[in-house]
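The complex appears here minus one protein chain, its other protein chains still in place.
Entry: chain A
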Amino acid sequence: MKILLKRILFLVAVIALWQGVYSAGVFPEIAFPPPVDVYYALVEGFGDGTLTKALLASFKHLLYGLPISIILGTSIGVLLAKSKQADETAGMYLIALQSIPSIAWVPLSLLLFGFNEMAVIFVVVIGGVFVMALNTRTALRNVPSSFKKAARTMGVNGLELFFKVEIPASIPHFMTGIRLAWAFSWRALMAGELLSNGPGLGYSLTYAFDFARVDVVMAIILIIGVIGSTVDHLVFSKLEKTVMKRWGLL
């Protein structure tokens, strides 16, 4: 409770500072709205349904993109962890690919798929797939050899060993992979939508920018941050912590 109070007080202080900067006229009014304008932009956006629609469109892109990136990333990760050949050949390129910011893929995606939602979904998939692959590979490689040895002395090996020991043993790292895949996909989604033809939260952001609605721009930035952290906090971090605890890693 005390922590919550501290956080609320901090938020109030930040809004006060924001208001202060506005009142002092540091930036021109067209570039820097007061907090109250942003509040009204949020009320208006959710009131007339434009922000709700954009949000739903964004979630739809994620709903397609994130599972594909998780499945694809897991497959690549398993292949690299299990095949020395594959890992020696392709393993190092994975980190190179992971280091490319997802926005760099957007122009290519638009050329490949055109200005439609497929292009956005492609960017979402690319955004999450490499971190998922890296984490799956790490997860499988870090399965304690004592587990594998113990299982082998109990007559378990081959595919049975993989499914009954290696997969369950790697779930904690795997969960970290899913959480990171979500985080990267969410960023990629915004990057992809920013340059797309809509609908989506990122598109609404560009749209508001084009019409010099800086209050809406700020409102959307807030929504992106709040959703990103809320989903992480309520879904993925919680899931990861539960698993870590059960696996005795916390």
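Quick note on the criterion: a residue touches a chain if its C-beta (ideal position, glycine included) is under 8 Å from a C-beta of that chain, and two chains touch if they have at least 3 such contacts; residues count from 1.
One rule holds in what follows: contacts and distances are computed from a predicted model.
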| item | value |
| --- | --- |
| Chain not present in the shown complex, as UniProt names it (candidates "Carnitine transport ATP-binding protein OpuCA", "Cytochrome c oxidase subunit 3", "Iron-sulfur cluster assembly scaffold protein IscU" or "Carbon monoxide dehydrogenase large chain") | "Carnitine transport ATP-binding protein OpuCA" |
| Selected residue (touches chain absent from view) among A:150, A:212, A:226 or A:239 | A:150 |
| Hidden partner interface residues of chain A, rising order | 144, 146-147, 149-157, 164-165, 168-169, 171, 245-249 |
